[in-house]
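Complex shown without one protein chain; remaining protein chains in place.
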Amino acid sequence: MNGPPLLKVSGIAKRFDGLVATDHVSLEQNAGEVHALIGPNGAGKSTFVNLLCGSLRPDAGTIKLDGADIGHLSTVERVHRGLSRTFQMTQLLLDYSVLENVQLAVQSQAGHSFRFFKSARYDAKAMAAAMACLVRVGLCERAKVRVADLAQGERKQLELAIALAAKPRLLLLDEPMAGLSALDSQNMVALLQSLKTETTIFIVEHDMNAVFALADRISVLVNGRILMSGTAAEVKASDDVRRAYLGEGDV
Amino acid sequence: MRALRPALLALLIVLLLALPVLSEALRQPAAIGLATQVLIYAIAAMSLNLILGYGGMISFGHAAFFGIGGYVTGILYSHFAEHSAFLGLVPGTNDMLIVLPLAMLISGLMAAIIGAFCLRTNGVQFIMITLAFAQMLFFLFVSLKTYGGDDGLMMRRRDVLPFLDTRNDTNFYLVCLTLAGLWLAVTRGVVRSKFGLVLGGLRQNEQRMEAIGIAPYPYKLVAFIIAGMGAGLAGALMANYLRFVSPGMMNWTRSGDLMMMVILGGVGTLMGPLLGAAAFVILESWLTTLTENWQFPLGLLLLALVLFTNGGLAGLLDRLWGRTR
Partner (left out) sequence: MLFLEQLLNGVQLGVTLFLMASGLTLIFGIMGVINLAHGSLYMIGAYASALIAAATGSVALALCGGLLAAGLAGFLIEFFVIRRLYQRGHLDQVLATFALILIINQSATMLFGRQPLFVKMPDGLNGFVTLLPGLVYPIYRLGVIAVGLSVACGLFLLINETRVGMLVRAGATHREMVRALGVNINRLYAMIFALGALLAGLAGVLASPIIAVQVGMGEQVLILAFVVVVIGGVGSVRGAFFGALVAGIVDTMMRAFMPGLLRHVLSGPDADALGAGLASVGVYLLMALVLLLRPKGLFVRPA
């Protein structure tokens, strides 16, 4: 794994009305590695995710994917460069079937959708690709179900299937465990374990068990800054991290 | 109910085709005119439904394109009648085969321009802006004294078709029926295509669509243009039916009427706009025979529909017809 890192964030900063949300954050991630970002509430994790995927524009700093600067690109352009994300609060097309949700992502990957007269159902290739993604996350039996009728755990699985349909080089997971039952969490961790060989994963997560089970490298974000970066063992051993989680004011 | 759908559809088609004979047999000559209006409004309502029902864009200015289609027809006819040319360049014509495509083209162009601005916003601003641009065109045509201003333009005769006498009301009805059928087929194709899948996705969650790499703006704009073209076609037909165009065709209340038709029939359904247009035209003509203040009961009805049936008749029709996407 030598060569340039897949993701290289350098000195990225964002402020809202004078409030510094992201304070010159830099981090790197090699291809094939699982990188986790953790931090207490209000540390600026959401802002960082939004900066990475292009919902927000940084005030300073650069974001490089495979050496190419993507910091000025829109969300849509970043997706086509291979940066795909899931949402903490699931964002799904509730009136559509599970399969249709994934099919749209496949369709987007295949080029533009200005095709007016052929029924979307007749694209066997797209249907098969979408189905494969559903099989991958274990949702293929629910393919014809309306998303509005899905349970929360299934919705999280579907989020993942949609993100995978974009064939990402970097998969950005925004709190995939949030809102899941203990059992669903376990299943999700197992699922993500099995994905490690297929794609590079950047995960933002509160669930420490999940993070320690999955991550090769962990970065700790506190008050918009990277407090430390290291392996699970190093993070567990760090006094600074413990202090940050217990609350700085008390120490 | 779902099993009955093909049978109901077949019955509807037979009824529509047999209407000229029926109206003669039942000595109801007015029925054919009423039915013609229903079909014309159905085209306009179908086109509005594409953006409103399927695409989730609440346009309150759709009558603008209806009016533009009408004015293209009226202006071409007036130059034809005077043997003059539009802006000294484009000669007039009364050939329906030229007028209708041209009306659609110009309406589509206007929709492209207006849509390009309006779609930079969404939500409540989009509603206000579509309304404002439609009103702008309304005032523009009011001030265009060359083309009748407030009073509008009369056409002495309908535009002509080869081999078919359009002055015969039955023939004109059949022309409208054919075009309404064609537009229905176009809508059905578009809605079920990949484009339609994207459009429906944009209605449900734009953020999700961006996250899978689909930029909303171009798709919404193209849908807006298609809708504008449909309204333009309807407007051109209406100008021919009435042999008259006026700024009233693009008045903001006309946009409201079109919206009402879509709601009456069922938002985001294929047949809804046709049923809604029928319900609206028949209701209007019935109310006007009862009282000259027909807008009062119409308003009460609409209000009751929105407040108490939870989304209008749409819910009811959903259950009857099954939601089609």
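Labels for the chains are A and B, by order of writing; each one numbers its residues from 1.
Here is the rule we go by: a contact is a pair of C-beta atoms (placed from the backbone, for glycine too) under 8 Å apart; a residue touches a chain by one contact, two chains touch by 3 or more.
None of these values were measured; they are calculated from a predicted model.
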Omitted chain's touching partners, listed by label: B
Option touching the unshown chain, where B:Ile58, B:Ala81, B:Leu161 or B:Ile282 are the choices: B:Ile58
Selected residue (touches chain absent from view) among B:Met238, B:Met259 or B:Ala278: B:Met259
Among B:Pro29, B:Pro91 or B:Gly299, the residue in touch with the chain that has been omitted: B:Gly299
Hidden partner interface residues of chain B, rising order: 52, 58, 60, 117-118, 120-121, 123-125, 127-129, 131-133, 135-136, 139-140, 142-146, 252, 256, 259-260, 263, 267, 293, 295-296, 298-303, 305-307, 311-312
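Just so we're on the same page, only the chains that are shown with their structure count from here on.
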Whole-Å gap between the CA centroids of chain A and chain B: 44
Contact set on chain A toward chain B in their complex: 53, 74-76, 79-80, 84-85, 87, 91-96, 100, 103-105, 107-109, 113-121, 123, 162, 165-166
Chain B - residues contacting chain A, complex: 189-190, 192-198, 200-201, 204-205, 207-215, 219, 222, 325
